[in-house]
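With one protein chain removed, the remaining protein chains of the complex are shown where they sit.
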Amino acid sequence: MSGWEVVVGLEVHAELSTATKLFCGCPNRFGAEPNTLVCPVCLGLPGSLPVLNRRAVELAMRIGTALHCEIRPSRFHRKNYFYPDMPKDYQISQYDEPVNVDGYLELPGGKRIGIERAHIEEDTGKTTHLGGGGRIHDAERALVDYNRAGVPLVEIVSRPDVRGAEEARAYVGELRAVLVATGVSDGRMEEGSLRVDANVSVRREGSEGLGTRCEVKNLNSLRSLGRAIEHEAARQVALMEAGGEVLQETRHWNEDEGRTSSMRSKEESHDYRYFAEPDLVALVPDDELIAQAAADLPMLPADRRRRLAGLVAPAPEDVSVGVADQIATAVSLGLDDLVFASAALGADARLALARAANEAAQVPDAARVLDPAAFAALLGMEATGRLSATQSKSVLSEILVHGGDPAEVASGLGFEALGDDATEAAVAAVAAAHPEEWGRYLGGEEKLAQFLLGQVMRATKGKANGKAVAALLAARRQGDRA
Amino acid sequence: MRLSAAEVAHVARLARLELSAEDEERFAGQLSAILEHVETMRRLDTSGVEPLSHPADLRNVLRRDAPRPCLDREDALAAAPAAEGGRFAVPRVLGEEP
Partner (left out) sequence: MSAPTDHRGGSAGAGALATRIASAVRAGELSASEILGRALEGIAEHDGELHCFNLVTVAEARAAAEAVDRRVAAGEDPGPLAGVPVALKDNLCTRGVPTTCSSRILEGWVPPYDATVVSRLLAAGAVVVGKTNLDEFAMGSSTEHSAFGPTRNPWDLTRVPGGSSGGSAAAVAAGFVPVALGSDTGGSIRQPAALCGVVGVKPTYGVVSRFGLVAFASSLDQIGPLAASVEDAAVVLEVIGGHDEMDSTSLPLASPSCRDVLAEGVEGMRVGVLADMLADASPGCVGAVRAAAEALAAAGAMVEEVSVPELLHGLSAYYVVAPAEASSNLARYDGVRYGLRVEGEDVETMNARTRAAGFGPEVKRRVMLGTYALSAGYYEAYYGQAQRVRAVVARAFARAYERADVLLSPTSPSVAFPLGEKTADPLAMYLADLYTIPSNLAGHPAMSVPFAVGEGGLPVGVQVLAPALGEREMFRAGAVLEAAADPRGRAPVATGTRP
């Protein structure tokens, strides 16, 4: 694969969190008994007509706003093709006049992925293929449930700015976070309320133009998204290195076989005969609708990461990769507010972030409701040497699970910082136990300080205050010099 | 515009209409005659004319996001040519959702 660049564009379908479907009053709910959430409109009965759901429009404009899109006047079209799970045998979708265009999504690393469009459309029903061991082409018959038919979707189409499987996963993860944060969708991939198709192509490193792309479908998790892109890219590279050519086609990802296969769709299935939906009128977002969409839009993950970075580092360039990861973790788990609150109470922000992104991150639900005062107090005890780092972590895990006052929990666990005499004694004991290293240390090999400190901590089972010990060691060396 | 039987066959496939060879021939003749007449509209100068797709110039007709009663499943399936376990039953599906 070396010498090749993997270019990916992503199409994400997200079900909007409305109470009812896009064009009728049937509940928008997952998991109900088959065909119990249907009416003349979403069953496509003769004579029925669609009426647009105001909330769906607001949510679609909301995600458009969060993705920095331009919101434009739009019109619904009919996409005509026959498929049994589509009640009218056409899908109502915003075609060449989508409501949101030209935005971007900022990834945790800071890279911006262009958003071409985010448009509203209706979902289809669900087809279950029976017989033939689940393989669609061998199936004997199919059963259709229309509960999902007419559920509102927003289809978010990225530009081919994504490079490789890793970045594709980051993009979908981030987009999911934004959808959830804005309340636009619940983002549940396992329930199919978030669905991803990947347009994958490869090109020689350094070359400008785009290679022929294949659209990979049936990606039901971030894991299969990554695997599918890696497999598909490898397939295309192998093909081209063998002097072959990539055909533009739609390919189906098979999770079990770990490979993509051509869906050999018929030529006419691409002739959708779009035309403006005559049963609906123009959608022209006015100030009221636009205000509605932007109303109480929460702070987005990218901004929260920026805000947190500002707290822990004076300048962006001071944010090491490690700290950036801690920031991303804290924000994605919603622990950034804990860091801010404890810092406001005097805790060391870096330390708070480290503990939040590591120990607290193990039990995020508990961490989100942890009393910032308790967290700040604990971090204070660690900073002043009242507790060692090891002890501090144990106390944190304890109060995350059972709650309680850090000081009491600490003493309950028998964590008493060693007194000065005891520390002196411990250092003396280590000096005696390791005469050779001790001599070389006094002789000027400062790097041995770490070894000796480690020995003292071990001897005192971590109860000694590292700073105090270090100071003591330094003093002894000075002393022997003098 | 003269439609060939082959073009009629293609259109019929798009429209999901099974046609016999005779049908294709007959429709080719009739559709060609109609298209010929339809093409007289090209004589009308429409340069600089904005297309009109709909007579009603309404905008933003929106519905409150409030649930309405659904059909009972029995009524939903009442007219189904074939049903199974509360679902509509169809023969096997070749080719997947576009």
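Here the chain labels run A and B in written order, and each chain numbers its own residues starting at 1.
Just so it is clear, a residue touches a chain if its C-beta (ideal position, glycine included) is under 8 Å from a C-beta of that chain, and two chains touch if they have at least 3 such contacts.
These figures come from a predicted structure and were not determined experimentally.
Student: As a test of the contact rule: which chains in view would the missing one touch?
Tutor: Taking every chain of the complex into account, the missing one touches A, B.
Student: If I consider the whole complex, including the chain that's not displayed, which of A:P278, A:G439 or A:G454 touches that chain?
Tutor: Here the residue in touch with the unshown chain is A:P278.
Student: Among A:G47, A:G243 or A:G414, which one touches the chain that has been omitted from the display?
Tutor: Touches the omitted chain: A:G47.
Student: Where the complex has a chain not shown, which of A:R54, A:K88 or A:R251 is the residue touching it?
Tutor: Hidden-chain contact among the options goes to A:K88.
Student: So which bits of chain B touch the chain we can't see?
Tutor: These residues of chain B touch the chain that is not shown: 3, 7-8, 11-19, 27, 30-31, 33-35, 37-44, 46, 49-56, 58, 61, 63, 71, 75, 78-82, 88, 90-95.
Student: On chain A, what residues meet the omitted chain?
Tutor: 40, 43-52, 78, 80, 82, 84, 87-90, 142, 144, 270-271, 273-275, 278-281
Note that only the chains that are shown with their structure count from here on.
Student: Touching residues of chain B toward chain A in the complex: what are they?
Tutor: Contacts found on chain B: 10, 13-14, 16, 53-54, 56-71, 73, 76-77, 84-98.
Student: Within their complex, state which residues of chain A touch chain B.
Tutor: So the residues of chain A touching chain B come out as 18-20, 24-27, 33-40, 43, 51-57, 81-85, 124, 127-129, 131-132, 136-137, 139-146, 217, 250, 252, 263-266, 268-273, 275-276, 278, 280-284, 286, 289.
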